[in-house]
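Omission of a single protein chain aside, the complex is shown with its protein chains in their original locations.
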Amino acid sequence: MSGMRVVPEESQKFVISVRQLAKLFADQQGRPVRVLDDITFDVYPGETLVVMGGSGCGKSTLLNCLIGELRPEEGGIFYQTRVMPQPINILDAREEQLNEVRKRFGILFQSGALFNSMTVAENIALPLKEHSYVDPSIIDIVVTLKLQQVHMLPHRDKMPAQLSGGQKKRAGLARATALDPEILFYDEPSAGLDPVTSAAIDELIIDLSKKLSVTSVVVTHEMDSAFRIADRMVMLDRGRVLRIGPRGEFERIRDTAPERLADEDERLIHQFLNGKTEGPLTDAAGMSEYEKWIVTG
Amino acid sequence: MSDAAPPSRTGRLTAAVTAFGQMGYNARHRFVRDVRYLGGVGYLVGDTLAWVVRALVFRRVKLGASALASQMVRVGVRSIPIVVLIQVFIGIILALQLAPTLEDYGSLEKVADIIGLAMFRELGPLLSAVVLSGFAGASIAAEIGAMVESEEIKALRAHALNPIRFLVVPRLLATVIMMVGLTVVADVVGVLGGLLTSWLVLDIHPWSYLDNTQVALFYRDFFTGLVKGGVFGVLIAAIACYEGLNVTGGAEGVGRATTSTVVKSIVALIATDCVFTAVFFIFKL
Partner (left out) sequence: MTQVDNTLNDIRRQGNATIVALSGEVDLHRTPAVHKTLVQACEQHPERLVVNLKDVSYMDSSGLGTLVEVFRRVNGYHGTLALCHLSTRVRSVFEITKLDRFFNIYATEEEALSA
């Protein structure tokens, strides 16, 4: 597989195209383990794609690969943006090219990842200051606009340490949108938030994606949130894409009784979406290991 | 282990060979790890210098004078009182330690020469660097380590901001500049400590002490000290930043990085000082 040229189909209009991606990590004995294997999917302009799966399914690794933080061993990740109409594979891009792609996307990190030594306003101004020659007075106005969008204007001059978890995320979202990105990545946007704050963040995500026609990729395992914001969904399981499809398809699987589902995959997804403790997901997990341990010691 | 039957002769031999082999294996392992560490720090320094060159020579990137200024204040200014205090003490100690021996040889006034040389060539830069590694090195490592833990470094990269350029360059430059500055302060203060002791205790007149110092010292003594100081600054900042950037494992990891920064800095400082001194000795500098 490695060395083979993987190129997305010509005609399709995508924003991100992931082709046969594989990421290997070394385990304790130094043997390679495929954390991601043969991941292929596209993200289309303006849509919100939710990536879900249990802990350890590889969704964080996938996100880290998408944002150029990790380097996959095989496959390709292509970006196509307004300023770069020609698809760029970030895996063979130079650092400068990768940075040009990075300027076109924004990321909301799990904890907001605000720069703790700067005020909220300075955090949002930083990308603008560093990447443009826009007048400081205008940067100041842009910061205000961004803060208004996430309802954080009253907290403009606070330090991150003075903010609550939800406020940090909102400020992080304001910073992620500072350069008017075409793509927004969300890493567990509702993790660690109370239901009301979490719903408010979801609303912001929907708002931004609809009004700014931003393409969004959301990594989450909160099902309520996922079904609220998704246009399409991807389910990962043990480093592979189990199913990708429109939200309706997943809603159908969620609401159908397991015995009437087509195959094992669907029953697994059903179990996951409903948060049940019994099903193929938990049956498979560790059972063979356990058996081996009992029998052979 | 103690409950087991006493090992046979051959068993003991095998155990010894195994232990020896294990030792060899461990040593190799450790050697590889150390070489990797040195390589990592070296790479960091190279990368940082490349950014400095790009900013100063080609003027293609913004370097941020305000970041540099705030780092200089944070790195250096707070350590000035400690350095002053320590170097005065060292001046006093040296004067008192040297006096009896020199008096035996009837050349008490040589105390000024020795203190001057020791301060300018050796103790001024070295002790300032040790203080700075405890002060600035530890705090830089802790700060950057905390930034790694809170995903700030990841966020920087995601915003197309290079962490080396953004965090390491100002810290390294600030440490080098402050280290050179502290060396000058240390030199002066150390000599002053020696002078005061000689005056009050050994009854050497300040003017003759200064005169002796002036005669004994050459410019090269001063400049080799400054060069040492600058290089020490690079070492402290590079080790601190490297440790900080490679933090793993939460708050505990940050703590470990801080301790390890101070320990490794001090070892690196003294080892480098040794190399410097040898080189200066060979080339008669």
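Every chain is named by a letter (A and B) in the order it is written, and numbering of its residues begins at 1.
We take it that a residue touches a chain if its C-beta (ideal position, glycine included) is under 8 Å from a C-beta of that chain, and two chains touch if they have at least 3 such contacts.
All values reported here derive from a predicted model rather than from experimental measurement.
In terms of the touch definition stated at the top, the absent chain reaches A within the entire complex.
Only one residue in the set A:19, A:59, A:146 or A:270 touches the chain that does not appear here, and it is A:146. Across A:52, A:179 or A:273, the residue that sits in touch with the chain not pictured is A:179. Of the listed positions A:27, A:135, A:263 or A:278, the one in contact with the omitted chain in the full complex is A:135. Seen from subunit A, the chain kept out of the figure touches residues 82, 100, 128, 131-135, 137-142, 145-146, 148-149, 178-180, 207, 211-212.
We adopt the following convention: only the chains that are shown with their structure count from here on.
Note on chain placement: the centre of subunit A and the centre of subunit B lie 43 Å apart, centres being C-alpha means. Here subunit B touches subunit A in the complex through residues 62, 146-147, 150-152, 154-161, going by the rule given at the top. Contact residues on subunit A toward subunit B in their complex (touch as defined above): 67-69, 99-100, 102-103, 105-107, 109-111, 113-116, 126-127, 130-131, 175.
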